[in-house]
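A single protein chain has been omitted; all remaining protein chains appear in their positions.
Letters A, B and C mark the chains as written, and numbering starts fresh at 1 in each.
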Amino acid sequence: MKRIGMLTSGGDCQALNAAMRGVVKTMMNSDEEVEVYGFLDGYRGLIYGNYRMLQSQDFSGILTKGGTILGSSRTPFKTITDPDENGLDKVKAMKQNYYKLNLDCLVILGGNGTHKTANLLRKEGLNVVTLPKTIDNDLYGTDMTFGFQSAVDIATNCIDCIHTTASSHSRVFIVEVMGHKVGWLTLNAGMASGADIILIPEIPYDIKKIADAINKRKKNGSRFTIIAVAEGAISKEDAKLSKKEYQKKLKDSKYPSISYEIADKIKQVTGEEVRVTVPGHTQRGGSPCPYDRVFASRLGSEAAKLILDGEYGFMVGYKNREIVKVPLEEVAGKLKYVDPDSSIVKEAKMLGISFGD
Amino acid sequence: MKRIGMLTSGGDCQALNAAMRGVVKTMMNSDEEVEVYGFLDGYRGLIYGNYRMLQSQDFSGILTKGGTILGSSRTPFKTITDPDENGLDKVKAMKQNYYKLNLDCLVILGGNGTHKTANLLRKEGLNVVTLPKTIDNDLYGTDMTFGFQSAVDIATNCIDCIHTTASSHSRVFIVEVMGHKVGWLTLNAGMASGADIILIPEIPYDIKKIADAINKRKKNGSRFTIIAVAEGAISKEDAKLSKKEYQKKLKDSKYPSISYEIADKIKQVTGEEVRVTVPGHTQRGGSPCPYDRVFASRLGSEAAKLILDGEYGFMVGYKNREIVKVPLEEVAGKLKYVDPDSSIVKEAKMLGISFGD
Amino acid sequence: MKRIGMLTSGGDCQALNAAMRGVVKTMMNSDEEVEVYGFLDGYRGLIYGNYRMLQSQDFSGILTKGGTILGSSRTPFKTITDPDENGLDKVKAMKQNYYKLNLDCLVILGGNGTHKTANLLRKEGLNVVTLPKTIDNDLYGTDMTFGFQSAVDIATNCIDCIHTTASSHSRVFIVEVMGHKVGWLTLNAGMASGADIILIPEIPYDIKKIADAINKRKKNGSRFTIIAVAEGAISKEDAKLSKKEYQKKLKDSKYPSISYEIADKIKQVTGEEVRVTVPGHTQRGGSPCPYDRVFASRLGSEAAKLILDGEYGFMVGYKNREIVKVPLEEVAGKLKYVDPDSSIVKEAKMLGISFGD
Partner (left out) sequence: MKRIGMLTSGGDCQALNAAMRGVVKTMMNSDEEVEVYGFLDGYRGLIYGNYRMLQSQDFSGILTKGGTILGSSRTPFKTITDPDENGLDKVKAMKQNYYKLNLDCLVILGGNGTHKTANLLRKEGLNVVTLPKTIDNDLYGTDMTFGFQSAVDIATNCIDCIHTTASSHSRVFIVEVMGHKVGWLTLNAGMASGADIILIPEIPYDIKKIADAINKRKKNGSRFTIIAVAEGAISKEDAKLSKKEYQKKLKDSKYPSISYEIADKIKQVTGEEVRVTVPGHTQRGGSPCPYDRVFASRLGSEAAKLILDGEYGFMVGYKNREIVKVPLEEVAGKLKYVDPDSSIVKEAKMLGISFGD
């Protein structure tokens, strides 16, 4: 008999349901008797004891469904050890609910922040298995996270649409792709859609190099230029600021997001008309792509196997096309960045894509 | 022997290529010999004599292609009778190029502004046949315009994506749909995607009614509310302003678009967190949907028939499921609005959708 | 207080759920108190008293969901008045279950066969309101049926895919589109995807004319020919047979479907290699397209209004862009065919499409 608690935390993404279905179907297909408690709205459900018991039929038909049947919320790691507004010790509360339900293990699906808290719970003595969920693909210790490929598909479709309209008019188009800290999503969606310029946080840009790329295209007879800009794109000058200084600068900015600032700069330097599109949260939504469905199902299945084998304290990740277990302490608090010298960036440059550097 | 000139003007949309293919395939399949001149970048090509002769193979494979192979530009009707920056009389120049090429007819694809200029050219003695292109479906004299259904599909997919992410978090989501003057696109995309509140220019909103709708949903246990907002949505108070006053107000606004202002107001009145998504120009892009491909092909085919029959001065439109010819003077300068008392609005309200009125 | 029973009958299609949601949301938003009983698996549920009471939440999130939450089955009209294998009088049983539940009205969603039975129940004194569901768009009394546009989208996407592969090889491709009796689906999907030849039941074909069209394309330098074939396509010779003779011929045929026979004939006459693709039931599945979601919701809403007003015995249809009520006796047993002399067929021919006639 195994009693597991499950929760999804942080910004939602595609294939959360597929992953949970994978865990539960595998456990229910095993010889072990299983009870599954779903905590609602992320860690908040674990803190306040808000949960419901889940049955086999709760997982029927959700393989292709976006979002999360458990709901989610952002519970910042920074404040997790602080008491809540009523003085409740949140970590203690989570432990109490864990023990009250007599759980064998918590299955936690989340991204970077979520993993920090999961690792804290592990250190507090709870059995934890985690699954790497994020459209950013920035989790350390795994080649891939689920949600990523689905988000690439949506962002790519978006730039595809802009492509046909851009080629009809003579304009510069910016599409702002999600990613505050890392550029995987922008890099892949940009390459997939034939973007001419790609700006990512890991490669600070020089506005003059961007202008050069636009002007070179114009000289070669191209009517338009498409720029894929990560939310966290940063100029070479701004990259020299301290984190604090830069955050203040962003906060005081008159622009709703960095893309609008870049658009203005380009207009000033080149005289070109620039249009900005912000697909925003659509990148987290919709049915997971087939790649993510298979991948999340496989991860879920192997997570269940770990639990059935009594192996705890791991993130289930992906390395060299095999599902692997990675110790949580190796993962928590680290990000996987795009290496400016990696082969994929070099290949993109060989294809003629400018990174503004 | 027929010599036709063709141009696409105004904001681009899906199925422009399908419509042009329809015209040219039909003419080339007829017994008549045909020469087709494509003017580049809308009226600008006609003004400055910028064109190329088009062959059968130019139209091969473009049925499914977004954008326009001729390029487009916005040439405001307001200034069409003004000389250009070099003192050129634009109307005279268009006539000269028409006569120089010895054209039998101009085929003009465009929306509201385009039709005003087309009608001017007709009054100047040129033979003109037009095709109703716009994602706004706001052209007078036709039940439907091509581009509309494709844009509905894209905006709907966008709201679908937001739906899954909204249901995972407890939030209010605004999706800004194109449409500065009319609400057809927002109304249809909103109904198709199950939006809870739809705000369109034709039905000014009361922020309190919006708040009521949000609170009612909350009381009934719904975690989220989705609002489809047309770019030209307007509050009851603002609707009382003169056009001039309101435009000044918009210009001085600190918000990049009306959705951000509505988001702020909702937050103030309800305390709810609100997220805004702006799919923007993606709504004009991508491959036309099958409906638009059939529809634009049919329109193009009948436009060709008019030309072969020597019937000029018409827009080819759609009435009661038949392709019809509508005299240009009946169309030019008029818009087709959503009637707040129409059955589709009543049906939307019966379904529980709030218009904030 | 209104008590309604609801059922979906016949081959399933997209937007059945959207339509039912439209009925129930409208009734629940009215001042009337409402009870909804869902009969399972079509008329079978009504015959054998197999139903469940439906709540508001049963209709949440189903707007975009394909299939039918009530299940469906084919209950042939031919045998509806015959006793079942246990001697049960089916018509009597349906009436008994109707009266036992004290229903005010039956809401029946279905196609041609379904409407015959619905009309029978009306004549037996039951209150009935029906909704026109079929991917075939062949229901008499309405310009459009829901499911049709979604099926057009799927069949078109299928032919689009074949298009890219066909243009890479030198081949003739046949795509078999659903439609045993009418050609609306094949005609629209064929036009939308740029099929070169379209074969529909209403226009019997001559294999020599098909060969001519293929050879003409080849002479003009086209590498491939794409043929959209309705399941019920028929040759001119076969069209002369009596219905009985033809059905015997079909039954004795060595081909799994007509497309394979046509493929063989083309190969014999032209020597070309022919490939057949049969998308089959996929054309009924998947999420309804935005057009169908709006349309089915509107129909459902107006059906609810009829019930609330106590108006029974109607199919809710669509005429000239308005939702209308059509007396059931005018609808039952009649099909809406493609008229070979209609403008859409003429337009298709003007575009260069061959119908093999």
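Simple rule for what comes next: contacts are C-beta pairs under 8 Å (C-beta built on N, C-alpha and C of every residue); 3 or more make two chains touch, one makes a residue touch a chain.
All values derive from a computational prediction rather than experimental measurement.
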Displayed chains contacted by the hidden chain, counting the whole assembly: A, C
Touching residue (missing chain; options C:Cys161, C:Val269 or C:Val324): C:Cys161
Which of C:Gly280, C:Gly310 or C:Gly333 contacts the chain that the document leaves out: C:Gly280
Selected from A:Tyr48, A:Tyr246 or A:Tyr291 as touching the chain missing from the view: A:Tyr291
Touching residue (missing chain; options C:Thr68, C:Asn119 or C:Thr145): C:Thr68
For chain A, residues in touch with the removed chain: 22, 25-26, 29-30, 61, 63-64, 143, 149, 152-153, 156, 160, 163, 167, 188-189, 191-194, 289-291, 293-294, 297-298, 301-302, 304-305, 320-323, 343-344, 347, 350-352
Missing-chain contacts mapped onto chain C: 8, 12, 14, 16, 41, 65-68, 71-73, 154, 157-158, 160-165, 167-170, 173, 223, 256, 260, 275-287
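By our rule, only the chains that are shown with their structure count from here on.
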Chain-level touch network, classified as line, ring, star, complete or other: line
Central chain (distance from its CA mean to the mean of all protein CA atoms): B
Whole-Å gap between the CA centroids of chain A and chain C: 42
Whole-Å gap separating chain A and chain B, where each centre is the average of the chain's CA atoms: 35
Two or more partner chains touched - positions in chain A: none
